[in-house]
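Complex shown without one protein chain; remaining protein chains in place.
And then subunit A:
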Amino acid sequence: MALRWGRVLGAGAAVVAVGVAAAWFLTKPNPMPAETWNGRGEPDLARGEMLFWAGGCTGCHAAGGATGEEVKVMSGGLALTSPFGTFYVPNISPDPQAGIGEWTLAEFGNAMLRGVGREGEHLYPSFPYTSYARMSPEDINDLFGYLKTLPASGNVAPPHELSFPFNMRIALGGWKFLFFDDGPRVEFASADEKLQRGQFLVEGPGHCGECHTPRNALGGLQTAQWLAGGPNPEGEGRIPNITPGSRSVGSWSESDLVSYFQTGFTPDYDSVGGSMVEVQKNLAHLPQADLEAIAAYLKAVPAQE
């Protein structure tokens, strides 16, 4: 009898162990293969700078209210409020202690493309690796090279203040399993080079969908409503729909959009508002062809109500 129960318990334990192992396998941090980063060569700094502006790094990683050249000091510290608690943006300046001065390309690449931190831990998706994952290893090498040319800052950002269970990083594995996907957000029947470039910029480094697409209760993007707008994840108000179905910007032409990205003026010459103020300042650094590609993409995505 005791033997039989022992067998049952043993079998049960085995099933649980297999389940735990499977869950761990599906949700463990998943860095890029190490050879991804071998022999990448010298970064193209000009290309890295363009990715830096397209990625809007300054929006979160520069000190609040920074102007002029200060915006290139990636000191971190900005508080991002969310329904899950407050995230403090880390220092990504080249400072060896406070920043990422001693990080390897592989460590930086795993953060950007896989949401995996330097200690092999899951990173919170307040850092939009969910979009950046669409960048290539070459992009990462160039961007990393450019970031190293920026001024170092010794600022140490406070740790995140998150409520249970969101303070448990291990749970992020489950979140990634459900919501982390580096595939295209929109499938186009045919996409010319310009449209492909726009898709890369918007869905990848530009991470436009992180704010302009509504989220579910767990913070996952509701991808069926791609770029449909929704409540502001960082606080008051709403983020506008930017698809052709938008009541506010649906009627803007591609050249209206380009002009808005370059100058911050809407077609009726009001000024850009809200979080988009910082985004626009970053976009203004991009070449006109890239802004035209973004505009073309925004006109080609499915209209949302």
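The rule is short, and it goes like this: a residue touches a chain if its C-beta (ideal position, glycine included) is under 8 Å from a C-beta of that chain, and two chains touch if they have at least 3 such contacts; residues count from 1.
Keep in mind that, in the parts below, contacts and distances are computed from a predicted model.
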Identity of the absent chain, which is to be given by its UniProt protein name, from "Cell shape determination protein CcmA", "ABC transporter permease subunit", "Cytochrome C556" or "DAGKc domain-containing protein": "Cytochrome C556"
Selected residue (touches chain absent from view) among A:69, A:187 or A:270: A:270
Interface with the undisplayed chain - residues on subunit A: 237-238, 255, 259, 262-265, 268-274, 277, 280-281, 284
